[in-house]
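The structure that follows is given in the form of structure tokens.
Left out: one protein chain. Kept in place: all the others.
Every chain is named by a letter (A, B and C) in the order it is written, and numbering of its residues begins at 1.
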Amino acid sequence: MATRPLRLALFGSGRIGQVHARNLAADPSIELAMIADPFIDGAQALAEATGSRAVQDPEEVFANTTLDGVIIGSPTNTHVDLMTRAAAKGLAVLCEKPIDLDLDTVLACREHLKDADAPIMLGFNRRFDPGFNAVNARVAAGEIGELEQLTIISRDPAPAPRSYLETSGGIFRDMTIHDLDMARFFVPDIVEVTAVGANLFSEDIKELGDYDSVVVTLRGSKGELISITNSRHCSYGYDQRLEAFGPNGMLEARNLTPTAVSKHSAEGTGQLDPIFNFFLERYADAYRLELQAFAEAIRTGASPKPGFADGLAALVLADAALESATNGKTVKVDRIW
Amino acid sequence: MATRPLRLALFGSGRIGQVHARNLAADPSIELAMIADPFIDGAQALAEATGSRAVQDPEEVFANTTLDGVIIGSPTNTHVDLMTRAAAKGLAVLCEKPIDLDLDTVLACREHLKDADAPIMLGFNRRFDPGFNAVNARVAAGEIGELEQLTIISRDPAPAPRSYLETSGGIFRDMTIHDLDMARFFVPDIVEVTAVGANLFSEDIKELGDYDSVVVTLRGSKGELISITNSRHCSYGYDQRLEAFGPNGMLEARNLTPTAVSKHSAEGTGQLDPIFNFFLERYADAYRLELQAFAEAIRTGASPKPGFADGLAALVLADAALESATNGKTVKVDRIW
Amino acid sequence: MATRPLRLALFGSGRIGQVHARNLAADPSIELAMIADPFIDGAQALAEATGSRAVQDPEEVFANTTLDGVIIGSPTNTHVDLMTRAAAKGLAVLCEKPIDLDLDTVLACREHLKDADAPIMLGFNRRFDPGFNAVNARVAAGEIGELEQLTIISRDPAPAPRSYLETSGGIFRDMTIHDLDMARFFVPDIVEVTAVGANLFSEDIKELGDYDSVVVTLRGSKGELISITNSRHCSYGYDQRLEAFGPNGMLEARNLTPTAVSKHSAEGTGQLDPIFNFFLERYADAYRLELQAFAEAIRTGASPKPGFADGLAALVLADAALESATNGKTVKVDRIW
Partner (left out) sequence: MATRPLRLALFGSGRIGQVHARNLAADPSIELAMIADPFIDGAQALAEATGSRAVQDPEEVFANTTLDGVIIGSPTNTHVDLMTRAAAKGLAVLCEKPIDLDLDTVLACREHLKDADAPIMLGFNRRFDPGFNAVNARVAAGEIGELEQLTIISRDPAPAPRSYLETSGGIFRDMTIHDLDMARFFVPDIVEVTAVGANLFSEDIKELGDYDSVVVTLRGSKGELISITNSRHCSYGYDQRLEAFGPNGMLEARNLTPTAVSKHSAEGTGQLDPIFNFFLERYADAYRLELQAFAEAIRTGASPKPGFADGLAALVLADAALESATNGKTVKVDRIW
């Protein structure tokens, strides 16, 4: 069946749904059969731009027997339901992170999914970033020896609106969770979490009882030390870097700039363009490659990575980080995933 | 007519034709109606991969009355004929460089095209490279003041095969011509050419009476000094850089690497990946953006840039460079374009 | 008294003493009157090379009434005694860090020094590194707004010999103490210490009950978050970097390389020389500028910075880090200094 394109449906026509829809439209080997969104106007506009079909009712997706899989880009509180139903139909699933903000809900979901053997992939897009992915592959290939330290710096350009922050689950579950998964991309077995949080600039975030800045230290099962530094704002763009350190060297993934043009003037030397300010631009390649990996997994029948267990693990670590920051104690993590 | 996709045909299913075909296939606003190539097998394979139709006889293209334009990616000696016929049919033309290796043939072609007012665009793809394009735009916007000096360094990874070199027209018409156009992108009026050539490594090229390494100095009509350094080989990849210098600063476009990952080890510090080794990878963005510019010109009826006159001008400069290198004298250029 | 050179004596002709002696010899405005060391051979050799005079007995230094100050570069366990006696004579003191490894001894020393008002400077040389110093000055000048996060990465090329490690006081008091002082250079008031340690590569260090790798998180009195990453080995040299982050930008001090020469080859792009592998080379400028600051303080009568209180504070933080790493709890720090 090499010649039949994959047939996928997309839930959600918002920001992230648009990214996926456009990437699907540019890939001749995949057909975007349907875009489902209760806000039918958005779905319609996106369907028109990408040669797809808009539907309002998710039932139309599940009723369609020609589909190979679904992409869940709808709000977080719909993830578990859509994922469970799609899996029950035997559809492959690519679900945006997080599975859910509540650990018990995720564990219950896992129970439900046990019998379905549908492949489930979690949308931790950063694993597919060419830079981070290359560092990971080179570490795995032994280029720097056994990993000893990993330093992740990750700062958002600006806090989300207060309305979003209220339901975000807090910085650890909403933002740090990406870095926790990145840590697990390098060191899957994390055994200890130590976190410190601060309120340095946002009154909104403070009022919500959340932190705007955190530093998290993880320990892997072989003793590896991982340091994550987060801020909810960053004047110079979307700061996304990491360094992997081992006995034979260090691999560093720096920020990306739109071009390799630099300016030399009386004000300074070698000034590159500002880095990307928006996650969709910064991770454009990552989203495209993530989709390819999902399609490849469907075609080959391989288990997609990162999977459900990775989504669960990241949430466990986020909860542990919150507990540590609250109590001023290192939290040991049971490997429940 | 916003909703009907543009309909284009492509001549040539070789290396460059494949780039264009894939870029067309990924753009939902353009339909690649036909791929014409006497080597029908290549055309067929490419048509299949891109959802197009293969034809052997170019007449089928010219007989089709639904087309908006053609892309000429066939061998150089077919350019003038295909361009002339397409223009006579009122089709927009994107023609790969060079128009022809012979100046008289190009001038005769210009004569023929006079009556047709079809838009013709020349495939000097580097103008669309995001880095070079950004430097050009920033210079035009006055960021460094009036341009005084332009330094272009351009080295191919390795010489083409001898069979190709024999019909290439020599380094100035085949390779330097890109840099001559780049020079004209910044300084359209070139009034003087001084060139020096050398044989440093290739016996093949020497036997053909050609140079493998050249340095060319151009003078613009306002006195601007432009320096071009070329080599037919480069161990570290496809070296493509430029610097624009003016009274208020310098803008530098450095080579591109696949990622922003660098290695720090006992052998060295901040070592990035090797730069791209192949022009199709190095200029992937440029080819895509060139096509968009062509489509945009068709849609808006604007004259596409670079145009026929730019193709002619670059050839005039290449011929002047050869004359200068041969005679050891600066050659004044009449502005015949 | 602009014309009379300062007259200084130096205790210790070891590695650090040699640095100071050579810097003194190259400064025509300072006279190195004596070098005192019980190992008289070393003192003699150094005195010859620098045009000074060697003495075995420290009493000769204290008996000399023409001196302006002393530099204490002898072993740690001599610091308190020499410092106290020099101060009692009214001599200015530049003492290498640490004052002592034992907090009670340092506090007792402070008691003794109370009545003497001799200026005491602590040899936290990194404050005088041109890069770190420039970042500090630019932060103080408000260039990035109020400091929010500081990231310090500091790795030694290789562990000291076991004999040294045994008396070093452990990684926090011996190595991290430099970074703790660097943290206080930016954020003098530290209120909380959280530390995590690991044994990743050195059996020797493990046997001594010490860590070879640590991550320390500090909180400043305004909430600032500071992250320190240390390793006792580093294959690519003496890794010494920091980043200061605030609402208006980030200032980054990268590692230094001997030249600005980079290599471009099939193996990689823009590869600089390996960074310095030895602290005396890496901080050559810092040692020179530290000495100038000491001399300047003597001449002007200003209090030298960093002073005794800074040496004490760094030790308090080091002890707190050890406690935190041992107990898995954040340790609050009383501002006893």
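Quick note on the criterion: contacts are C-beta pairs under 8 Å (C-beta built on N, C-alpha and C of every residue); 3 or more make two chains touch, one makes a residue touch a chain.
Here the structure is a predicted model, which means the values were calculated and not measured.
Listed residues C:Pro75, C:Gly90 or C:Pro258: the one in touch with the omitted chain is C:Pro258. Only one of C:Met250, C:Leu289, C:Val316 or C:Val333 touches the chain withheld from this view, namely C:Met250. Screening C:Ala63, C:Ala134 or C:Ala158 against the full complex identifies C:Ala134 as the residue touching the chain left out.
Checked against the full complex, the candidates B:Ser29, B:Thr105 or B:Thr217 give a single residue touching the omitted chain, namely B:Thr217. Contacts to the hidden chain, counted on chain C, fall at residues 25-28, 49-51, 130-131, 134-135, 138, 143-144, 248-256, 258-266, 270, 273. Take chain A: the residues that touch the chain left off the picture are 235-237, 239, 255, 257, 262-275.
Counting over the whole complex, chain B has residues 148-149, 151, 153, 155, 192, 194, 196, 198-201, 213-215, 217, 219, 223-225, 227, 229, 231, 233-236, 239, 243, 245, 247-250, 328-330 touching the chain that is not drawn.
The working rule: only the chains that are shown with their structure count from here on.
Annotation: 42 Å between the Cα-based centres of chain A and chain C. Our note on geometry: chain A versus chain B, Cα centroid distance of 39 Å, whole angstroms. Each of residues 255, 262-266, 270, 273 in chain B touches at least two other chains.
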